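Here's the structure, in structure tokens; my notes come after.
The complex appears here without one of its protein chains, the remainder shown in place.
Showing subunit A:
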Amino acid sequence: MLMSVQQTSQKKAAKAARDASKYWKKWHLTWNVLSLVAVAAAYFENKLVASQEMVDNKTYYWFLAVYFAYLLIVTVIGQFTNGRLHNYNGHFAQLNISLGVVLIIQDLLTEKFAVLEQPFFVSFAQILDQMRENAALLWASTLSSLGLWVVSFIVGTLLGVVLGLGMGRYRQFNYWAFPYLKVIGIIPAAAWMPLTMVIFPTSYMAEVFLIAFSVWFPVAFMTIGGVQGISKEYFESAKTLGFSEWQIVRKIVIPGALPSIFTGVYTAMGLSFTMLVISEMIGAKVGLGWFINWAKGTGNYTQVYAAIVIMAILFSVLFALFTKVQDYFLRWREKRN
């Protein structure tokens, strides 16, 4: 009981130490106040400088207001507490200032002085306004893209892991499968595009195939390496402890290869995002890729930017989720700060 309390406090201390090295910039109230000033300045710049272009800036003002409120709250909390929020915002205060400055510069370049002109260049305010206007369609497109990606990514990853484990563990299977799969896997998924459109009965299936195809190979390749890199002693210990073959696969091969599998999945994620957008641009009637293509067709480049911003957010969130999942499954590894 006492020990477990001690362990919890040890864990807390370890976490705090990791935070301290991750958020290494020290808290300075000046930086936080300056970040507030920068965001406020972005508002007044937009409000006061005369515009060359017709823009509805209301959504932009909302955005700035929310951003300002967020900064104000964390500045106050950070000033009077000493926890995670303090470290986090102390670290990112300077970055927040730079974001305020970037907002001002892009606004001046586009809306205000039209150095970068419409329709190919638009201000962030216009993108936000477009997102509000087209919210329903963009939301539907996002969900559709997300759904397609999740299904294809899971299919591709499972296929890659199963083939990789098989080839990494079983010599016979490796002998027969590896040469063929190596040649097939090296083909860029995009090259299959014309064929998939006619071979598969629905464009959805064609898209799943293309995305899964871009995923399975890096995953399988890294899985093989992962299995082959497991120290012989683990297999031998397992045998002297009475493991069956299936138990060896489940308790030695899979966890032992997991770090390498995650590296493969990480690589595959980037490829899969590319393939997601490309295949939606060609085949689909839904999704963010389709939305971009459609907007291009109507000449509305603001909508293209809106879709790009959403992709940036969506894919960042997916990468962040990946990192969380990876950290959980590899929690047994030594943390290197």
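Criterion: a residue touches a chain if its C-beta (ideal position, glycine included) is under 8 Å from a C-beta of that chain, and two chains touch if they have at least 3 such contacts; residues count from 1.
One rule holds in what follows: contacts and distances are computed from a predicted model.
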**Item:** Record-based protein name (UniProt) of the chain missing from this complex, from "ABC transporter membrane spanning protein", "Probable Ni/Fe-hydrogenase B-type cytochrome subunit", "Aliphatic sulfonates import atp-binding proteins sub" or "NADH-quinone oxidoreductase subunit C"
**Value:** "Aliphatic sulfonates import atp-binding proteins sub"
**Complete:** Contact with the hidden chain, among A:Phe92, A:Trp192 or A:Tyr234, goes to A:Tyr234
**Per the touch definition above, residue among A:Ile252, A:Val265 or A:Ile278 touching the missing chain** = A:Ile252
**Prompt:** Which subunit A residues touch the hidden chain?
**Reply:** 3-4, 6-7, 231, 233-234, 236-237, 239-244, 247, 251-252, 255-256, 258, 331-334
